Structure formats: structure tokens, C-alpha cells
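These notes are about the structure you will find just below.
Partial complex: the chains shown occupy the same locations as in the complete assembly.
We just call them A and B in the order they show up, numbering each chain from 1.
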Amino acid sequence: MSLPPVPDIIRSAYATLVVTDLAEARRFWVDLLGFVVTDEDSSALYLRGYDELTHHNLIIRSGPAAAAGALGYRVRSYDDLARAEAYYAALGCRTERVPAGTVRGLGEVVRAEDPLGFLVEFFDRAEHPERLQQRYDLRRGAEVARLDHFNICVPDVPRAYEYYSGLGFGLSETIEDDQTVYAAWMYRKQTVHDVAFTGGAGPRLHHLGFFAHEPHSVLRICDIIGSLHIEDCIERGPGRHGVSNAFYVYLRDPDGHRLEIYTSDYYTGDPDHPVLRWSVLDPRRRDFWGNAVIPSWYSEASRVLDLDGKVQPVTELKQTAEATVGADGFTAPAE
Amino acid sequence: MSLPPVPDIIRSAYATLVVTDLAEARRFWVDLLGFVVTDEDSSALYLRGYDELTHHNLIIRSGPAAAAGALGYRVRSYDDLARAEAYYAALGCRTERVPAGTVRGLGEVVRAEDPLGFLVEFFDRAEHPERLQQRYDLRRGAEVARLDHFNICVPDVPRAYEYYSGLGFGLSETIEDDQTVYAAWMYRKQTVHDVAFTGGAGPRLHHLGFFAHEPHSVLRICDIIGSLHIEDCIERGPGRHGVSNAFYVYLRDPDGHRLEIYTSDYYTGDPDHPVLRWSVLDPRRRDFWGNAVIPSWYSEASRVLDLDGKVQPVTELKQTAEATVGADGFTAPAE
């Protein structure tokens, strides 16, 4: 089948989380983690990192049950919105277009249910808030700079790879063996990834990755969390990833949504950027120091919403799970 | 005048330095700074940073007098080489094309004398050496990751801006006042810059900027230099730049070529990336902490070679020098 041209995607730009207690979410994301509030009202927060020059990296909405809403991708131009509509229509996916300002701070937005079951949003224009990168006097918490990537759980990693490859995403790294690809990292912007796939029941959102400039920021947010005796919100790490070489920690918000503070990265902008393929048997793939992955990190994730705001049903994993194949890096008894 | 299409430039990729004592240069760049040697022979070194996945970021050649040779830009495809030839021909610039392997590790190369008087080289293919990013056991010195940018001295900054703008470079930051642009930073890859212009007698190479991941690398190379009692090679810094927000130090090699170890940076990939304009009167523009710029940093630079290997004549500055206008940030008496 010949598909129409794809929209020219610039980068992963923002995500939407539905939370059950907005005030508690604000305490976590703003007071504790230090996200900048661009805008807010009684039902939603629009947050960004200190380097971000557009309106938001994260929308937190109040809702009846915790879930992940739309994942937002910026496209190059207004015409890419129409391309997105045509492309998803050709894929048999539902789309809708909403007027400028419907998503606060953005121009027109095209929304689609993608073939993997995730809700995605495309926009080409965004308001520019005040530049805060050099306001060191304001920095708090994890000193998040910007959104870096989405990590999504999918039951069929090769299918997710094919879909995103069709959208023009490059492949930076994989976890695999001779039979199976267990995980993959793909990019549009010149970093290791804008989106990554973790094999598991899906569609679910595994985590949102936020970039911070220094390992110090990862250690500091952990120290602050310890100071407040809320250490249960640290799920995994800190540690060094084998994949991506980033220094990281994974946290869980009050609704269980997972985020990663992600530092260090590398340039992937060359046209022939070589793929780094990790063996699923290398214990360093998930933690370069060989520390065991916490079981919940493999099994838990956020349910996602469809275009109508209903929770998407989940398909169990088709492939053999990495957590059982890769014996090290996951020391709990096989499930 | 209508110009032919420009080559699609990916990034600044390598520079060439001519040195008078190759063994001494090797001690500085390899033994002290820790650059990786991809290849070498009796007359040249091919060096790269630990993250670099192509053959070299720096060619150091032995020659009768210290000078800067070609600045190398990677282009997207083979057809871009012909585009480069046609484009520079239309500009009235001399070009030549050399066969694959003439510049070691690269495919065919198109060389040109650009309108600013610099020798530039374009290539689309490069050999991939061993991936060393996660070989922490090998890291030494300044732990340079990759080339980040060229900084060139030009007597007419607006003209340099126009030329690079024509080549499709984006503008990230400037130093200016109502009458004059004193300096500008421009990019193709999604960082603050691939090339920057410092107002001054030109064409001369002001410095090569190499990216390192952590401020620790900047402090450590200074500490090593102190240990060896060769502290004269530290010219300026460490400090935080106002422009670019990078933490930096400037060093001089045994032939006086200047390099910067440059850490931190920010994403510039959005199509409407906003320009940050610094007043020439803001003492923080060159050092965010207000530390004075060393006079030699404004006045000294490397002469550059033409296509025939001859030293290009230098034109004196047309504009009022930043060093005399921006009173702070440069505390020496006006020259």
C-alpha cells in the first residue's frame, strides 16, 4: 500500500497526564520537582522545564482516574497538520482537528489515535514564554530543562518500530536477541530518542523522560526526597543506563505515573548514524553497573486514553518478555 | 542575483591545524587533552572525541608555520557535493574536488575558498571507527566528546551573518547595540552553534570548540595543567558564558592555536527558535560572572590558509571593536 507523505515531525514536545488530585499533583511536580508553571486553572497545570522556550512540556489535568492523555509532537509547518490528518486517515486511524487555543498555548492541533493505540497530538505553533534558562536563582528540585522522550509499553516491539520508522524516526539503540527485539529507541531530534518501546502489555505509557543537565540534579532530587521522608516515590536508580549512556533516576508521582530524570545523551544527527544493538543477555543494557531492575519497573505503567477520553483496552505481550529472558538486570524470580 | 541551491549542511565536523612540531602537538592534544587517535603518520594526526562516530574531528598537520587549514562540514548526501561546487562557483569562489581517501577516512571532498576567506571542505561519507563512548576506562584529560563549533574572526560580522544565513544556518544569539552586530552564533545541528563570528581582523580562526559532558571535565583539565606546571596554556576561564550558557575554558596549544572546552548547551531545533540578543554593554555577555576577558583573547587568532596552502592576507576590523565598546568584560585600557 502506498501511503501519503508523512508530517515532518520535529520532536516530542509534551505529554498529558490525568491525575485524581490536582493539588497533590502540583505539590509533586511543581513544589518538589521544580517544574515551571506557565499557566494553570482549576482543572489543569501547564508545566515546562527551565530551558523550554515553548508553552509547555507537560499538561496535568484533573480526572476521575489516573491515565495518560495525548503525547504531543511538534511538526515543522502548518501544512504538516493536513499531512498528519491524511496520513492517519490512510492508516485507518480516527483523527480530529481542534482550533488554535483549544490546547492552551498552541495553534491548531490535529489529534489522532495511532495504530499502537496511543493518542497523539500534532501542532506547529506555540507561544513563547519567558526565557528562564539563565535564571539560576529560580531553579529548584530536579532542575528539569525540557521534555526528552516518551517511553511506551507495546506488546509488539517490531510493529511499533515499523510504525515509527514509517513516520521518519531514526533508530539509535535496541535490546534484542536472534529471535526478538525486546526494546528500541527512536529519534527525530538529534538525541538518542524522542520515543522508546518497552515490550509489555500495551498500549500503556511507561514513563516520561525529562532532561536535566547534570548528574548533580539526579542526586539532589533524591536527597530532597529523602529529606522529606517520601522515599517511596523513588522507584529505580539512580544509575547509569547501558542504553543511551544516560545517568538516570525513575520516580513515581502520587497517581503512579512514572517519570525519569535523564542526564547526558549523545548526538544522533548524522544521516548514517550507526545503531547500537545490546544483547538481552548483557546485564549492563538497563543498568551499566549491573544493578538489578526493580520488578515494578517492568510490570507497571499508566493506562492511556482514546480520542473519546475512554481508557484503551490492553493487549498482553506477544513476545517473550525481556525480564524473563535477560536473567541479570532483573533478579526477581521469573513470573 | 539568484543563486543555485545550497548544499544541505549537517554540522561542523572537523578542523585542520598546521603545527610546527608534530611531536609537541601530539603531547598536547593526545597525551594532555586525551583526544583519541584514529589514525596517524609521520606528517599528520587524525583525532576525535570519545563520542565521535566518524573518523576525525581534528586533523593536525606538520608544516613550516602555524596556521589553520580547512574547516570541514558534513553534508547530507553525495549530491550535495555538486551543489556545493555550483553554489561557490556562483559566488565567484574557487573550488576543487578531491577523490575519496584524499582526506583520510572520508569520501570525495569538495574544497572551497569561501567569501569570508576561509578554506572549507564538504564531505558526505566518513569511516566509522570503534565506538568508544562507554569506554570510561580509556578517558583521560579533558574527556572531549566531539567537535562542537568553529569560532572565526571576521572584520565584518553582518557580512558573515549574511553569508552563513544564505547557507541555511540559523541564528541563536548575538552581541550587538543599535548600530552594530559585534558577534553572532549560528547553527545547523540542534545546538547553539556550528560557527560563530568574533569581530576582528580576519579571516582568522579564533578557536575550535570541543564539547565535554560535564563541568568536572573543565575543572579537571585545568587541575592537570596546574599539576604539570604548564599553566600558561590556560588563557581564559574557567567560567560560565552569558552567550550559550556554557561552562568553558580556553587553552592555547604549543603553536598558539586556541581551543575551548565547552560544556552544557541547549536545544535549538524548533523552526521558530527565538534569537537571544545580548547588549554589548552587558558585562555578562562573555562571562556570566562578570570576570574580565583576557586581552589576548580579543586580539590573537590563527592565520588561515587558502586553496594553494598560502596564508590569507588579513583585513582589519571595519566595525568598532566590542572590546572597546563593552567597557566591562574587558577591563584593559582601550587600545
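Rule of thumb we're sticking to: contacts are C-beta pairs under 8 Å (C-beta built on N, C-alpha and C of every residue); 3 or more make two chains touch, one makes a residue touch a chain.
Predicted model, so just to flag it, every value in this text is computed and none were measured.
Count of copies in the whole complex in this file: 4, from one repeated sequence with 2 chains shown in place.
Throughout what follows, only the chains that are shown with their structure count from here on.
In terms of their C-alpha centroids, the spacing between subunit A and subunit B amounts to 34 Å.
By the touch rule above, subunit A contacts subunit B in their complex via residues 10-11, 51, 53-54, 74, 76-77, 125, 128, 131, 133-134, 145-146, 189-190, 213-215, 242, 245, 264, 266-267, 269-274, 276, 288.
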